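For this view, one protein chain was removed and the others were kept in their places.
Take a look at chain A:
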Amino acid sequence: MKLVSRKVPKTLEEETVSLLPEDPEDMWHAYNLILPGDIIHAHAIRKVVSTSSTGSTASERVHTELAIKVKSTFFDPVISALRVSGTVAAENPHVTLGSHHTLDLDVNRAFTLIKPDGWDSIAKAALQESLADDKNGAMAAVVMQEGMANICLITQFRTVLKVRVESVIPKKRDLASDQDAGMRRFFEKTLSTLVRTMDFSESRPLLLASPGFVATDFKKYIATQGRDKADKILTAVAKQATVVHANSGHVHSLNEILKSPEVLAKMKDMKFAREAQYVDQFFDMLKLDDGRAWYGASAVEKAVSDGAVGPGGGVLLVNNSLFRSEDLGVRKKYVALVEKVRSDGGEARVLSSDHESGQRLSMLGDIAAILNYPMLDLDDDGEEEDAEDEDIEDRNAREQQDMMDSVI
């Protein structure tokens, strides 16, 4: 994403930030930046119906610039499309004030973002992150087991499940040749899907992960295909591919894949690698069960207000999905939590909810903390339980929405 301009116009009190998304990944950043209540100014196509003096109507599509006050955002992770809907907030010759409009934000079309409530620390960090210009290639990964392959794209900030390939492989009752044919068919299907969904024209690391020998065989299959068809790209793909052991072919084994030494050696600077480490660290502490690892909103809140997440090992892990909350109050609460931990001298980590580590954290209620001293019975209050129940319901509701939002 490029920063086009950043200024405080005389007519407005707030800072306006003009941004130019350059690739689909930037759409995800925009999704994190644009929140309900913000004002966004962008290019729009609107059907305008005009009534002539005789009463006949004519409609035409008008290209115009619209400013809308955001009510909701919708992000499709697979095609990286962001739609922002809200009410029109500024005068326009074609559209009346207050009417509804949904903007499709496009790559390579600038938009301007105004936050009437000001830029808080999380928003600033998100903006910083989105402007960071290290676009070292996203990594393709195929997590497979016999008869099933999940083709994912792992970028700095998220993991996208592109396609799932499923194919029936005959079991032992059939002839051996049938089974081999079944495997070949499965590989064929997987490879063609992989090449179709991923762009391998520039070199891109590829991870092949499976239990048993499936991934190894698949790599061999790509190499033979490349050789037999004299296909340079396939040969290059086969050479680039790293085979990693996974314990199952389901997407959540990406977790262990990303922790494997082969992957870490290649991309230890990637954000997800660090995130995975934080979450692992937390789970290890949790296993000790010594009162220093807590998860869930209420327990963590109490710990933070007690100052237990401070210098000397205190770490707060928060999913960025909490900051996308439509309820401004909720968002404010978590921003305050993060700022309190930082001012206490503890570490606050905002994890991407679209990575596998973020997914694991979301199972814990999107928030967890490692305390610098043990605290017990943070969850013992009777009242708290009700609150937590609500919390879980809340989370379920959000999950439902997440399910719609994302395929992972």
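By definition in this document, a residue touches a chain if its C-beta (ideal position, glycine included) is under 8 Å from a C-beta of that chain, and two chains touch if they have at least 3 such contacts; residues count from 1.
In the analysis below, contacts and distances are computed from a predicted model.
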Chain not present in the shown complex, as UniProt names it (candidates "Elongation factor 1 alpha-like protein", "CCZ1/INTU/HSP4 first Longin domain-containing protein", "Cyclin associated with protein kinase Kin28p" or "TBC1 domain family member 15"): "Elongation factor 1 alpha-like protein"
Residue touching the undisplayed chain, where the options are A:K124, A:H250 or A:R274: A:H250
Hidden-chain contact residue, picked from the options A:T64, A:T112, A:T193 or A:T235: A:T235
Contact set of chain A toward the excluded chain (per top definition): 168, 170-177, 179-180, 183, 211-213, 217, 226-228, 230, 232, 235, 245, 247-248, 250-252, 255-256, 283, 286-287, 289, 293-295, 359-360, 363-365, 379, 385, 388, 392
